[in-house]
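Down below is the structure, laid out as structure tokens.
One chain of protein is taken out of this complex; the other chains stay put.
Let's look at chain A:
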Amino acid sequence: MLPRVLSLGVRRGPLTRRPGTLRGGFSLDWEEKLSEIKKKIQSVLPGTSLHPLYDSSHLPPDHSDVVIVGGGVLGLSVAYWLKKLEKQRGALRVLVVERDLTYSQASSALSLGGIHQQFSLPENIHLSLFSASFLRNINEHLAVVDAPPLDLQFNPLGYLWLASEKDAAAMENNVKVQRQEGAKVCLMSPDQLRNKFPWINTEGVALASYGMEDEGWFDPWCLLQGLRRKVQSMGVLFCQGEVTRESELVKMDNSVEYQPVECALVINAAGAWSAQIAALAGIGKGPPDTLQGTKLPVEPRKRYVYVWHCPQGPGLESPLVADTSGTYFRREGLGSNYLGGRSPTEEEEPDPENLEVDHDFFQDKVWPHLAQRVPAFETLKVQNAWAGYYDYNTFDQNGVVGPHPLVVNMFFATGFSGHGLQQAPGVGRAVAEMILEGRFQTINLDSFLFSRFYLGEKIQEDNII
């Protein structure tokens, strides 16, 4: 409003006659001076942070109710649900601090984007079902006025998990649990497998479980951008910077500027780097075997994804196949390209220092299993490869959700070890409910709290790729 009034004032007032016109020729200087004056006045206006001496609009605000550390899919999901479930419009001030707005190392952007309900824990199944229905109705949830609708490029082809003799009984049990919780999964014998997917070599496979609905893969970047757009339209502030001290100092990128942000709650959604943020809060600083001394057991683990071309490979109907050896692959697009990889064993873990790809890993550890399971993959050509981090929970490979028992104003939404993207909408809602209502309402995630690390209660999940 004011700029318009200002310019109107300039046009109508005595200043219309430029000082230079009398003498003839100083008009350029005047324009620049005018814009500087406008900027100065704007920065002193009520509603902006009052720093009349210098412009601080690029810094985060001084106060914020909730600060979310990490702007990946989990952090944005928490921000979205906080704003959606707040009692009054504008009741919560939320700030999202993201270190790298290009998301060059973020797990969300580098993910394969798969979603499935074939877990052994009922909570995981519920989270995944909730997320599937969120993604299905994404244009109702994340709609912004005058913005184009989101196209997630969802591929509903399902996951196919193969089990050897020794895992067959566990798989049957898991499928029973999954069906009870509402997932549409069916079991297939090796004969049925060969009938349906003739390109599979069923040697060593005793049982297979195939997801029929709500399973598949989608474009995680689209979800990320959609969440960002919606969350910004709901009034959440974004800031590019790094959190450096528990008194909430946000350091701006590429500069030595610091901005202390006073807040009531901090949500740790920093993914692979969550342990550093937790250490800033003093979590883990204490004698071992006490609650104070229990560190957050989340560390970055590097995983490779390879893209190859195989002209005679499985057809359009092939699901994401997860082999007995831990190798997985799926088809990409119409042009016989496939994506896949394998989680290395504990001894083979690569160094998470950087995101360099090890191509020998594909030659030695991935290709033999691929060729054994799908004979057509004997001839293939690797086109591309990339690496990304898992925010790996070394305790039990399941997420950490909820408040810390001692540092009561730090909430966690991290440690999902490779299935964070598919559970993000559900986890975001759970954390928002915990903050606003004080307990989990939609999905009960009490077994995912931090205290299990101290009590030693592992909730092991079997079906992790």
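Here is the rule we go by: a residue touches a chain if its C-beta (ideal position, glycine included) is under 8 Å from a C-beta of that chain, and two chains touch if they have at least 3 such contacts; residues count from 1.
By definition in this document, contacts and distances are computed from a predicted model.
Entry comment: the absent subunit's protein name, as recorded by UniProt, is "Distal membrane-arm assembly complex protein 2", drawn from "Protein Abitram", "ZSWM7 protein", "Distal membrane-arm assembly complex protein 2" or "Superoxide dismutase". Across A:140, A:347 or A:360, the single residue that touches the chain missing here is A:140. Across A:128, A:155 or A:414, the residue that sits in touch with the chain not pictured is A:155. Annotation: of A:42, A:233 or A:292, A:233 touches the absent chain (contact as defined above).
By the touch rule set out above, chain A reaches the unshown chain at residues 84-87, 89, 136, 139-141, 143-149, 153-158, 212-214, 216, 233, 315-317, 334.
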